[in-house]
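Encoded as structure tokens, here's the structure I'll be asking about.
The complex appears here minus one protein chain, its other protein chains still in place.
First chain written, first letter: the chains are A and B, and each begins at residue 1.
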Amino acid sequence: MCGEVCVFVEVLRGEVKDITYTMLAAGRQLAAGLKTKLTALLIGRDVQKLVAQLGAADRVVCVEHADLAEFNPDAYLHVLIAVFEQHAPRLVMFGHTATGTDLACGVAHRLHWPVATACRTFSLGNGTVQCSSLTCGGKLIANGPLPEPSCVVTVMPGGYKAKDGQVHKTPAVETVSAPGLDQVRTRFKQYLEPPVGDVDITKQRILVSVGRGIQNKDNLALAEKLAAALGGVVSGSRPVIDQAWLPTTRLVGKSGKQVKPKLYLAIGISGAPEHLEGVPEAELMLAINTDPKAPIFDVAQYGATCNALELMPLLTENLKK
Amino acid sequence: MSVATSYEFLDKVIRATPDGEKIRKCLQCGTCSGICPYGFAMDYPPRSLIAALRADDFHGVLESDTIWLCVSCFACASVCPAKIPLTRGLLATLKTEMLVGGSIPQELQAALGNSRRYGNALGESPKKRAEWTKDFTVPVPVLSAHKEPVEVLWFVGDYASYHPRAQQASRALAKLLFVLDVDFGILGPEESSDGDTQAFTGEWGLFELLARKNIQAMSKYQFKEIITGDPHAYNAFKHEYPRLGFDRPVKHHTQYLAEHSERIHALLQNRGPRRVTYHDPCYLGRANDNNIYEEPRQLLRAIPGLELVEMSHNRAQSICCGGGGGGMWLDGYSWEKAHTRTSEWRVKEAVAVGADVLAVACPYETPRFEDAVKSTGNEGKLAVKDVAELLVESMFG
Partner (left out) sequence: MDIVVLIKFVPDLVEDLEIDTATGLLDRNFLRLMPNELDEHALEQAIILKERHGGRVTVLALDTGDVDEALYTAVAKGADRVIKILGDGFDRGLGNRRIAAILRRAVGDVRFDLILTGTQAVDDLDGFVGALLAADLGLPYVGYVTQVVAADGRVVARKEYPGGLNAEIEVNGPAVLGIQAAERAPRYVVTSKVMEAMKSAKIEELTVDEVSVENELAVSSMALPESGTHAEMIEGNVQQVAQKLAVLLKERGVLA
């Protein structure tokens, strides 16, 4: 794996997460440009069956052990350190997720490598690798080099299309045995299931999504009427869920669901990256926010700065005509 | 610092205001609870609150959170036959105890946190406090740049500076001052919230912090008097800032403009008939016996074509718009508890007297009443305008 581009495959409950494909898409480009190989690093138990989905990689390095069945931060870190101490890749890519962010810094520190986080895109020039990160609530872009010989990154979605990381090809597989895990200090106990019985927003074609701008729970009714008129459903950003105006099943964003609707109406949502992660690809996004500088306007195709509370009922009326 | 007993709390109430002792004279007549706009939804409206304290049931009081329905409108204090300072002494002190005990609705917490961090309850950048003056035909001098003494320091206030609807009234007032050739200036980014409403949420410490910042800023400049379009700021400058060593003449904008009646009258034109009713802001009128009722009416009656009519609750009986005492920042909470809004009640009264304009004189009122116009289905039937806006419309069309 020396000098290669290595993608840590993010798996949750037996499913390869989309961020993995985003990283593979980015990784393919980088590997080609650096004239090296793309390796996918797959850790878990009974994960060989996922290898077929990782065709974008030249090969998959597989580490399996009973204690690695579900994500266990300290155990996974032990494995990664053991693997990388043997072979130092040029780049190690983790998803900027609850899983990836538990691991990236530990790897970087132990291996004495730099780490760059929240990267969205990468570029090559003069033999150097550069990354571009979106920071400060989406209000600032930072660019910088990823130093040699090795560098760790965490990757945010949005810079590459997941489908570009999905290739129908079965990569070569190399199995590596797990190191001793008796010194591991964390232990996965159990999952706590999310609440059931509500609408699945990931299956909705039309979403009317509300943020802090709706000001209070009452005004949700306006959004609900608009959603009904559109044949859609109401979803929300983190502040709305935190205030319990909507259940967690309606949360769009990094900690919530990723949605790909035909129409996404963002009402009173500023457009912080954590939210936008939840809607990386909507066919049509409209944003209503009184702040003309809100980052959401850099993502939406259409926008207006009028008062959402006034607009919603009027739009509902107009749609019924 | 938290209070353990009814006795200790009553002691705090007595020490909170000069006439605090009067609480001992409560007859339990119930006039206060009767007139309170949210009394019906409170676990302990004022009378019951005093009864509970006398029965040594302070813990019962603290377990209820309905004190947050109190909009500090001074209705109870103004009708109390024993003249107990209920609003400032009893109710605000109870809110302080709730805060000390950690009980505070989330919405309100955000407004108070913003006031502390940004000097305004809306959480806007303090640097942008004078943005409303940009791209505007009338020059509005900011004192830090103006560097000359002025006759009048215009204290603008949070909502009048940042809220899009209230900014319109600010521009109207600026136009009037310009047309009257008034030598004035504003503090701009050096201005912080007057702190009065925060005080009535129980946050007297925050009030003092904000007041001291304002005093420090104002002390740098030379001016003869302060004017403000915000009755809450008026109330603070008149009654609370002097305690902190800052005692300067202050006028509400309607008082100030009324002094220039002759010049104003000469400029007013008949723009068509209008039936207007005037809403008396709590803090201009019955709060602390400020009793400014006639000057706004004087100004309105001078507008040719304007017919002034009175709502059934006027002057000292005016019905609060619901914005005081933290109400501005507790809309979700109040609605959940009471399922009614005093602002909607007020709008219905205005419609009932056949008004086509509801005239106001406080920056909280324009947005609150406009929302109520919509939620009562009176859109297009009743307009809401600040007195300054009506004067400007009459002068310039």
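Observations on the model:
One rule holds for everything that comes next: contacts are C-beta pairs under 8 Å (C-beta built on N, C-alpha and C of every residue); 3 or more make two chains touch, one makes a residue touch a chain.
These numbers come from a predicted model, not from an experiment.
Although one chain is omitted from the display, it touches the following shown chains in the full assembly: A, B.
Touching the chain that is not shown, out of A:K169, A:R185 or A:K203: A:R185 (per the contact rule at the top).
Listed residues A:D67, A:D164 or A:E310: the one in touch with the omitted chain is A:E310.
If you put the hidden chain back, the residue from B:I104, B:A121 or B:V373 that touches it is B:I104. Contact with the omitted chain, checked across B:F9, B:Y44 or B:Y118, is made by B:Y118.
Summarising the interface, chain A meets the missing chain with residues 12-13, 70-74, 97-98, 101-102, 104-106, 108-110, 112-118, 130, 133-145, 147, 185-195, 206, 230-231, 242, 248-249, 251, 254-258, 262-263, 284, 286-287, 292-293, 295-307, 310-311, 314-315, 317-319, 321.
Considering the complete assembly, chain B touches the hidden chain via residues 1, 96, 99-100, 102, 104, 106, 109, 112-113, 116-118, 123-125, 127, 202-206, 208-209.
Keep in mind that, in the parts below, only the chains that are shown with their structure count from here on.
Centre-to-centre separation between chain A and chain B, using Cα means, comes to 47 Å.
Residues 215-218, 243, 290, 310 of chain A are the ones that touch chain B when the two sit in their complex. Of all the residues in chain B, the ones that touch chain A in their complex are 106-107, 164, 331-332, 335-336, 374.
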